[in-house]
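Following: one structure in structure tokens, then a few remarks.
Shown here: the complex without one of its protein chains, the others still in place.
Going by the order they are written in, the chains are A and B; count residues from 1 in each one.
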Amino acid sequence: MLDQATGDSICALAARLRRRECSSRELTAAYLARIEHHDAALNSFITVTPEAALAAAEAADQQLACGAGGPLTGIPIAHKDIFCTQGVRTSCASRMLDNFIAPYDATVVSRLHQAGAISLGKTNMDEFAMGSSNETSWYGPVTNPWDSTRVPGGSSGGSAAAVAAGLCMAATATDTGGSIRQPAAFCGVTGLKPTYGRCSRWGMIAFASSLDQAGVIARSAADAALILQAMAGFDRQDSTSADEPVPDYSAELETSLQGLRIGLPREFMSAELDSDIAASVEDAIGLLRTLGAEVREISLPNSALAVPAYYVVAPAECSSNLARYDGVRFGHRCTDPVDLEDLYRRSRGEGFGAEVKRRIMIGTYVLSAGYYDAYYLKAQQIRRLIKQDFQHALSEVDVILGPTAPTTAFALGDKSADPVAMYLNDIYTISANLAGLPGLSLPIAPVQGLPVGLQLIGNYFAEARLLNVAHQLQQHSDWHLARPSAFA
Amino acid sequence: MQWDVVIGLEIHTQLKTASKIFSGAATTFGAEPNRQACAVDLGLPGVLPVLNIEAVRHAVRFGTAIGAEIAPRSVFARKNYFYPDLPKGYQISQYELPVVGRGQVEILLDDGDTKTIGVTRAHLEEDAGKSVHEDHLGGGRLSGIDLNRAGTPLLEIVSEPDLRSPQEAVAYARKIHQLVRWIGISDGNMQEGSFRVDANISLRPAGSDTLGTRAEIKNINSFRFLHKALEFEIERQRDILEDGGTIVQETRLYDAEQDETRSMRSKEEANDYRYFPDPDLLPLSIDADFIQAATAELPELPEAMRARLIEQYGLSATDATVLTGSLAMADYFEQTVAGCHDAKLAANWITGSLAAALNKADLDIEHSPVSPAQLIGLLQRIQDNSISGKIAKQVFDGLWQGEGDADAIIAARGLTQITDTGAIDSLVEAVMAANPQQVEQYRAGKEKVFGFFVGQVMKQSQGKANPALVNQLLKDKLAGG
Partner (left out) sequence: MQSSDVARIAHLAKLATDASELEQYASELTAILTLVEQMNRLDTAGVEPLAHPLELTQRLRPDVVTEPDQREGFQRHAPLTEDGFYLVPRVIE
């Protein structure tokens, strides 16, 4: 039954559930069995919640038996362990929160729950979402389902790997500088980072508040559309949530790409880009042209400064957001502190890993007296210039296109000793976060057996357009249907 | 050497709201520890702040009352430092762009002159929690943290360094205290910490334009302590300067028991607060409509009312000042005048017997056991001569003790004035008969003894005889020999 299920779209599977050809309980149990069987090697889950999942599946079955329920009722998904889940450990992949049982659900979690989705558990990630390889997790790295010697990308590496390996139908994820799109690219799945403010940040543990955005990793654009539909929308508990209507994301999937204007930033296709990846992107462009899209070269002149500006803004916000982890009210506390200072320094020193500490220190430094203008204000100015570049480009084209990452998945340990090399892996994704624009990564022609991601960036709240373009590509190609053989 | 004293105050006033500034937890004082600290107040992972509209309205009301500009766009910033009563490791405050800009208030000096004091700015921020040290907690080795107060809305009001003496500083602090209560944005309860003063104070050679190094005295919670702390600090700084020393810029704490200020060494390390705009909050936009709506119900402000009381009722400046001490006091007065139509009589009773009784019982006029209607009932009996002023004091005591309305007390205590000529006549005759010697003296021209007769008659009547009638009848009888 499940072999068939793993090939199904959410839409097709939901139809089978409604027709009672299979039950959510069977489906959920089958996914739990897959996790049991495969995840020891993959390490994509930090916490699996079988009892709660099966109970929720039974409740979904009762609903379905009465002909009730929506498009996600009974569909097994997973949540990145950055989203608070009531009564379930929410660790953010940090020793600091290894013992933290969230007393509430994140808005995104409760919305998906209300839509009937079944949560199988919490996926692994880089600690506090800081990393591009999933190697900073306190619970150990996730491996790439396509090649177990390679990283799955990060920070949402667990979500991407679990979806790619067929351990869940889809997973929530977050993206502060590429943390949805880059692992989606490395694992050969579809990842969507919505417009900043599209999904509520309530209950989503903060890394950098003005950049963080919740999104989804799924097997296809059509599946992602269904998940986003449930997640998106205004939340009065989040001051930065956008009070904008949520369109029907599935309704526009079939819209023709005839006359679609696509911009290819010359800065994204520079000489530094791996030539094989460039060729994959060219292939996808060729397909888009045959579907009626016009592709033209554009320029995002300040995009080279996105990574430098990001590594001021994100650490600055992180240094303050992570000050609450002090060993007093929750989380890790050192043993026998001699005084208050000792309590703080050792609890935090022990609770945080090296990458988190580096970012806290950089952030503390750039905000400290005498440095604020030179670093923080300067970065915010560049942020405006980057936004203006995009606004200018998006007045001429509908969608911006390019590679998601400059390389395919790299080997475990390859970059973990060199923070700057790691940071530069997000060179194409970071600018969309600085501008707050939606971005999507979908798999295109692989290179040496490893997935390659194509990134689409759209205008504010144009998620439906990105999903439409990705869906049309997926309707006319089979790149997204490839499955890693070890997880067949 | 002569020194000029330069003082500026930062006043933290708790705003009167039902819920906290960024969360839906209650602000009620006195709850059990941490029962009013919700997930947002505790800074749990994943929580976010949303701004309370009433706190913003209160800030706008204050700004309007001091003639300040309300910023059309203001920004919340994070002040980063670690302290156990600060759950998030930062305090949400306003830094570069506060909601209330420059304004001013007038203070009344001891010599009756007024002085204008500049208010630099006022900004919204959240309060911190409390550290508690009790012997039983953690075997006495540990401190307890109660975060009920964390997230309570505060307005920090920063003055210009315009104050030149402890007296002026106290007058200014009292003025702000009066104002925030008057416009209903704070209960100003100093025992509960709703109104706390930080004082920046420095000395400079008389006539100099440059400011000396200042010390900051933190968390003063009474006007008396403010005065004493400043006096102590002036002396301390003068002694240092006159010995050729230099003042260390530092934070000091006033110890009321020792009557001295002490350096807060634990907070001495150079704080680098790393302010930056809070990315969880967006810029606060306030337009003319919002200001209009927030200030529509603002009462007449104290200065305007004081001037009107003098003008409209012919009150003395002193009475007008006392009667505009609080809005409740002023309301009480105007209600009383509306019922008795004699402003001076009302003012005398309110600033006299009533104020004294309230003061003795340590009560606000809001909690006066004697209502304006009851006082009116008493004043009307004075006006229609039913009782004398002296009897009226007894009736007032009855009102205060809750014995009912004036008429009921007069009846129950038998205090109605004797206006019956025949009754007074016989009292007069009895007194004259009992004191023939004094009658002789009076008739011999010693008119001073007249007062003695009045006193005796009043005594015999137990104070109830109408004094005017007593006077007239005595004069007639003594003269008529």
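Methods note: a residue touches a chain if its C-beta (ideal position, glycine included) is under 8 Å from a C-beta of that chain, and two chains touch if they have at least 3 such contacts.
None of these values were measured; they are calculated from a predicted model.
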Selected residue (touches chain absent from view) among A:20, A:37, A:236 or A:296: A:236
Per the touch definition above, residue among A:28, A:200, A:229 or A:364 touching the missing chain: A:364
Residue of A:201, A:346, A:415 or A:480 in touch with the missing chain, whole complex considered: A:346
Residue in contact with the excluded chain [from B:108, B:190, B:253 or B:355]: B:253
Sole contact to the chain not displayed, among A:76, A:154, A:233 or A:436: A:436
Among A:70, A:308 or A:446, residue touching the chain not depicted: A:308
Missing-chain contacts mapped onto subunit A: 99-101, 103, 196-197, 210, 236, 239-240, 242-243, 302, 304-305, 307-309, 311-312, 319, 326-331, 333, 337-346, 348-350, 352, 357-358, 360-362, 364-366, 368, 375, 377-385, 387, 419-420, 423, 434-437, 460
Residues of subunit B in contact with the chain not shown: 17-19, 23-26, 32-40, 42, 44, 50-56, 73, 76, 82, 84, 131-133, 136-138, 141-147, 253, 264, 266-267, 272, 274, 277, 279, 281-285
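In the analysis below, only the chains that are shown with their structure count from here on.
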Centroid spacing, where centroids are CA-atom means, of subunit A and subunit B in whole angstrom: 57
Subunit B partner contacts - residues on subunit A that touch it in the complex: 83-84, 90, 92, 97, 100, 102-104, 106, 201-206, 208-210, 236-240, 316-317, 319-320, 322-324, 326, 328-330, 340, 344, 364, 367-369, 372, 376
Of all residues in subunit B, those that touch subunit A in their complex: 39, 42-51, 78, 80, 82, 84, 87-90, 145, 272, 274-276, 279-282
